[in-house]
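Of the protein chains in this complex, one is absent; all others appear in place.
Chain naming follows the written order as A, B and C, and within any one chain the residues start at number 1.
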Amino acid sequence: MTQHKFVPPSGAFTRSVPVRFSHCDPAGIVYFPHYFDMFNGLIEDWYTQELGYDYADLIMGSQYGFPFVHIECDFKVPSRMGDIINLTLLVERIGRSSLRIAIVCHQNGIERLCARIVTAMMSLEARKAVPLPQALRDAIESYRQRTTDGEPP
Amino acid sequence: MTQHKFVPPSGAFTRSVPVRFSHCDPAGIVYFPHYFDMFNGLIEDWYTQELGYDYADLIMGSQYGFPFVHIECDFKVPSRMGDIINLTLLVERIGRSSLRIAIVCHQNGIERLCARIVTAMMSLEARKAVPLPQALRDAIESYRQRTTDGEPP
Amino acid sequence: MTQHKFVPPSGAFTRSVPVRFSHCDPAGIVYFPHYFDMFNGLIEDWYTQELGYDYADLIMGSQYGFPFVHIECDFKVPSRMGDIINLTLLVERIGRSSLRIAIVCHQNGIERLCARIVTAMMSLEARKAVPLPQALRDAIESYRQRTTDGEPP
Partner (left out) sequence: MTQHKFVPPSGAFTRSVPVRFSHCDPAGIVYFPHYFDMFNGLIEDWYTQELGYDYADLIMGSQYGFPFVHIECDFKVPSRMGDIINLTLLVERIGRSSLRIAIVCHQNGIERLCARIVTAMMSLEARKAVPLPQALRDAIESYRQRTTDGEPP
């Protein structure tokens, strides 16, 4: 199997996750839905630690939700108990109320899996999509620019 | 939002799943990784109940694995606690060792989400893909034909 | 290891659960927190199917919660992928707002694990315990009586 190299862009938001006993299946590798749970945790941490928005406040306080509208994922190299894997979040497109991000899971410079995710910002009360507030949009766009090496939007 | 109608082809493998408290998040809707867990359960039941292969035996006895290579999923209508949702499995393509299936989650004739999944058959010992055994391939092809209304492969 | 026999009392609420790939850990047996998730599902089904109270309505509609206050569990015989295990719910004590139940997991007349659980009925809004409504209390007491072979309370 061809290995895909991956070096996160400078400044990209990356978090390490230890692969635990509880993540692994009888075949000894990560049971795949756990990756999606890790992705959700990464997005939470990105909002809170990188963008400066408290994710819990956005949801429980302001009553916004960020449901996934679309996800696709290629699984390339399995992970085993005891591995420490890295997850990097990159922004691909900022829509009116939607956000397209990529999450790459990698270790030692090799891609293990790669996901593309579209989320939408929703009002939980009105149960419909709302435009991303300008300040949040600016924070995301600033992150996108500083992690794409100056590429035009 | 446009609603997508879905009527499972006659003979298609469909199972109902109650949406439980434990599936739902603080926004009151199914936390999406649980859908992927439901998909895995559906595939297990399809092997055992429709194809006549005991999934547990294939894995624990024969030491085969069926890891996901690719998945993509569109989330269209959220599900809430107390809903009974239906999952239908359709075969799209049978490769040498891979299988491309679609899983549609629907209720009252309306699509709620739709996933496309590619799995590969692996030897857990050798840690590499193995060709689908002919009898299993035949069982899957027969299912595919009788659930696609006579369409050519 | 001594085996503990278990025959559910006549009329006791019992549901079967298939042990799935996703329940099992790298040691090939059920990862124990999944049992607690099964217990919660059993309690939901018991409210809805046995007591005639729609559990989803109680929570989402009437804004009640039934948090666990105490749980204890003895794990006696591990379960493996492909096993069909049975879960039986018995009522031990009905308090003012609390309920003590036992859940026994068994197969072929042998106990696999046994849990004792105390739940309390809470108002989600007021965030405090509320007395069990009389009609619900009566339904639970009736269930208790008909599954304890005439024993006095």
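Going forward, a contact is a pair of C-beta atoms (placed from the backbone, for glycine too) under 8 Å apart; a residue touches a chain by one contact, two chains touch by 3 or more.
Quantities reported herein were computed from a predicted structural model and do not represent experimental measurements.
The chain not shown here is in contact, across the full complex, with A, B, C.
When the missing chain is restored to the complex, the residue among B:11, B:28, B:109 or B:131 that touches it is B:28.
Among the residues C:33, C:52 or C:131, only C:33 touches the chain that is left out of the figure. Although one chain is not shown, part of chain A still touches it, namely residues 20-22, 28, 37, 40-41, 44, 54-57, 59-60, 80-82. The chain not displayed touches chain C at residues 26-29, 31-34, 36-37, 40, 59-60, 65, 67-75, 78, 124. Residues 21-22, 24-26, 28, 31, 33, 81 of chain B touch the missing chain (whole complex, contact as defined above).
Note that only the chains that are shown with their structure count from here on.
At the interface between chain A and chain B, over half of the residue numbers involved are used by both copies, so each side presents largely the same positions. A straight line joining the Cα centres of chain A and chain C is 37 Å long. The distance from the centre of chain B to the centre of chain C, each centre being the mean of the chain's C-alpha atoms, comes to 30 Å.
With touch defined as above, residues shared between interfaces to two or more other chains in chain B number as follows: 28, 37, 40, 59-60.
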